[in-house]
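Here is the structure we will look at, set down as structure tokens.
Apart from one protein chain that is not included, each protein chain of the complex appears where it belongs.
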Amino acid sequence: MTERKDASGDGRRKGLGRRRFLSGVGASGLATAMAVFGSATPASALVAAGCCNLCRSRSGTFAQCSSGTHYVWSCSIGGSAFLHCTCCEHGAKSGCAHVTQSWYECRYN
Amino acid sequence: MAFGTVLVCLGNAVAAAILVNAAAAKLVAPERLANALRQLAPASIAGWIGLDGEGTGAGIARTAAGVEAAAAVGLLVPEVRVPAAALLALLGACFAALGVAGSVRGGTAPCGCFGVDSDRPLGAANVVAGLAMVGLAALNARHGLGAGSGYAEAAPALASILSIALSLWMRRRLVTRLLLARRAATPGSEVR
Partner (left out) sequence: MLVVFGFALLVLAVAVVVLFAMIGELAARVPAAETGAGWVRPTDEARLGSVPEVWPPELAHAPDRDTYVLLVLSTVCNSCKAVAAQLVDGQADWDGVGIVVSTASRRNGDDFVAERRLGGFVSYVDESGSWSREQLGVESSPTAVVLRRGRVVAAYAFSDLALLRSEVDDRSRPSEAKEAV
């Protein structure tokens, strides 16, 4: 009797674990499908890169970023090695919605 | 080893190396992929799939890591190679779909596919990777391994070496930075 109870209890735990794993897989697949067919949420995530706080992940070159409407500024963080970064946002007018390219470069000195 | 087996062995070893690195990165830093998924998830169902606020989505990222790790190991075991290839095809389809969504929406958050070193958002590269995975899965389904093919000996060893090599290559900036810092900070030494 006891053995049977243990076996079924053990089976129930395994079943729950399997169910959670499968639901995770299912949710991932569903998220993928819905991402394609649903409507988008506004892009507002910021990217931390070195000491820069940028709208997009790094792409292109500095020359591209610093052409036309752009904002370039430097930042620094110290400690045992002094980190100095140049941050660039291209197209920045108001918030991140108009930023088409972000770029940064960091160096120690 | 027959040519077809060599091709499958190489392809699977490369895929396993990539999947192991991707799984490790998601395990260590699930919030990056979670962030990218939250950005793409439509508001209407975001809450239902657990992507409805700051810090959510880590569970999905970790599940993805688990699936990637399972596919990676499965590809290297002859007995479960074909089911693992099916899992690979499923992953490939998901990546391609997310890449399409990222391209269409113009997502900006880094995908976090390989952790801190992947600072590109979900996009075309993910579509290409996804389709390549589906192609490799098809190759696995089509090509059987003969007895004594040497696959079970060669594939895990090759995948191991490639995994470490890829991990080092992906962190080449960090290695460079650490080496530069050790050289008593040469002025103007660049790190990207």
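Every chain is named by a letter (A and B) in the order it is written, and numbering of its residues begins at 1.
The criterion applied here is as follows: a residue touches a chain if its C-beta (ideal position, glycine included) is under 8 Å from a C-beta of that chain, and two chains touch if they have at least 3 such contacts.
Just so it is clear, the model here is predicted, and its values are computed rather than measured.
Residue in contact with the omitted chain (choice from B:V8, B:A61 or B:A155): B:A155. Of the listed positions B:V28, B:A141 or B:L179, the one in contact with the omitted chain in the full complex is B:V28.
Chain B residues in contact with the hidden partner, per the touch definition given at the top, are 20-21, 24-25, 27-29, 69, 73, 76, 115-117, 152-157, 159-161, 163-164, 167-168, 170-171, 174, 177-178.
Although one chain is not displayed, its contacts with chain A can still be listed: residues 48, 50-54, 71-80, 83-84, 87, 89, 92-95, 106.
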